[in-house]
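Of the protein chains in this complex, one is absent; all others appear in place.
The chains carry the letters A and B, assigned in the order they are written, with residues numbered from 1 in each.
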Amino acid sequence: MNAAAPSDDTLIRIRGLTTVLSGKKVFDALDMDIPRGKVTAIMGPSGTGKTTLLKHITGQMRGDAGQVQVDGKNVPELGREALYALREKIGYLFQNSALLTDFDVFENVAFPLRQHTRLPEVLIRNIVLTKLQAVGLRGAAQLAPSELSGGMARRVALARAIVFDPMLILYDEPFVGLDPIALNQVLKLIRTLNETLGITSVLVAHELDAIKQVADHIFLIANGKVVAQGDPKTIAGDGSPWTRQFFGGEADGPVPFQYPAGDYAEALGFPRSGA
Amino acid sequence: MNARIERDNIVTQALGQIGACGLFLLQILAAIPRSLRYVRETVRQLWFVGAMSLTIIMVCGLFVGMVLALQLYHVLSIFGGTAATGTVVAISIYRELGPVITALLFAGRAGTAITAEIGLMRATDQIAAMELMAVDPLAYVAAPRFLAGLIALPLLCCVFSALGIFGGHLVGVTWLGIDNGTFWSNMTATVDVWKDIISGVVWKSLAFGAVVALIAVFQGYTAPPTSEGVAYATTRTVVASSIAILALDFVLTAFLM
Partner (left out) sequence: MSQRKSYAVGTGLFIVLGFAALAYLATQTSSVANRQQGDSYTVDAQFQNIGQLKERAPVKIAGVRVGQVQSIALEPGKAVADVKLSIDKRYDTIPTDSVATVFTSGLLGDQYVGIEYGHAKKYVANGGKLALTRSSEPLEEMLGKFFGAGGTADAIGGTYKVFARFSNVGTLSAGSPVKMAGVPIGQVVSVQAEPDKLDALVTLAIDNRYNQIPDDSAAAVFTSGLIGSQYVAIQPGGSSDMLKNGDEMILTQSAMQLEDLIGKFLVNGSGSGDGKQGAGASTSPAGKH
């Protein structure tokens, strides 16, 4: 199945990705190599396009220039069929879980199976219950999505994302809004899935402590470029102003506190102080 | 999609909407072959937009027929033509009131539901989730609802018309005392299957079904993913559908009859 794919250690290779959204350069010749079989975290100040980057990997968005190779295939050039074939091998965990409100938990997890396979009902049932057991929610199979808490919904979404045993899971802000217990449950799941199934995981998140526990590799992106990368222990100490500000949590630094704006005094109607 | 909401004037906006709607229709039509594997979803939508609309359609059909018979009886009695009550009730329901009122009710009952549902699915990333599960939302969400509307409206219109005739009979014959035989024989002597029933009840409502379902799905699909955006899109479904139905009715009447 993966015969055409290069058997190197890099699953996702991004080269010179440039994307302009409503006049703003979100990515400026971005280069990035995401290793196979590892947990990789992408961090960065809000609004630097981390979620946008995930959308480029899944082909929901296309850049203006550059390549996004996933498993050896250049995503922007794929047609619908090839893209959908690729997506079947990618799990995606939405920040808000995005469960289908029409169906109960069981049917939500079974949804990809029903759409893409003609498996007998017994087999579907077994697969779904296995996945639900893996996220600890087998007992909640008959609940409606509206009856779930945020953490439970995210775990159901995770069960749905892994129902096809994908080669890659993309987590978009998996820790937001979770209480410490739920956060640790999700954290443990990400780690377990990676270790037991060998699934490559890419996380977009802000929670530094959580990421330090789970990630093998961290990318810090800002201003459309990778400004720092490395494993969790070394990256904070590489001495660049970006890492110092981000990991030190300083309010001002290379990432300005002020959104770009005109002259302050002028905006308030005062005469220019220098004049 | 709605990233560039410019403050154009109303005409430009309307034209833009019509153009986008037309392109969306092409997308849906292209997705229909792919949606054939989701027949179950189409059946489910047919249940929600069609079967669940039956009650309101039947009640309204009954009352429209009744009030029509009542009004016509009083007007026709001026010329001593009350025998024609059944005929005129039937002709006006088949040709105009059946398709138009059914379509308007359908837009209000099912169109808004479709828009709100798709709009919320979009706002809660369900559409994006389907795309990422390699399920084409055009084929799985949009096309089945479009098809369901297309199929449901003519069927609802038939039921509406039948109940309308029944209501007309109830008032005309049972209450006002028109002779039962006269009522039916005048109707059967005048009503033509092709010119009245097929061209009105079937062709017209097929066209209305396509238009209402298209507008409802389009508005939901392009609604800004906010509560305000979905609410506004729902309103627009009703307004745009109503205008489209009545305008199209004129055009179809001019061509069909």
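One rule holds in what follows: a contact is a pair of C-beta atoms (placed from the backbone, for glycine too) under 8 Å apart; a residue touches a chain by one contact, two chains touch by 3 or more.
Model, not experiment: these values are computed from the prediction.
Interchain touches from the omitted chain, evaluated on the whole complex, reach B.
Residue B:Pro154 is the one among B:Gly119, B:Pro137 or B:Pro154 that touches the chain missing from this view. Screening B:Tyr94, B:Phe146 or B:Phe218 for touch with the missing chain picks out B:Tyr94. Per the touch definition above, the residue from B:Ala20, B:Ala162, B:Leu176 or B:Leu206 contacting the chain not shown is B:Ala162.
Seen from subunit B, the chain kept out of the figure touches residues 40, 43-44, 46-47, 50-51, 54, 78-81, 83-84, 90, 94, 151-152, 154-156, 158-159, 161-162, 165, 184, 186-193, 196-198, 201-202.
In this section, only the chains that are shown with their structure count from here on.
Subunit A and subunit B have centres, each the mean of its CA atoms, that are 43 Å apart.
Remark: subunit A residues 22, 58, 60, 80, 84-85, 87-88, 90, 92, 94-96, 98-101, 111-112, 115-116, 160 touch subunit B in the complex. Remark: subunit B residues 3-4, 120-121, 124-126, 128-136, 140 touch subunit A in the complex.
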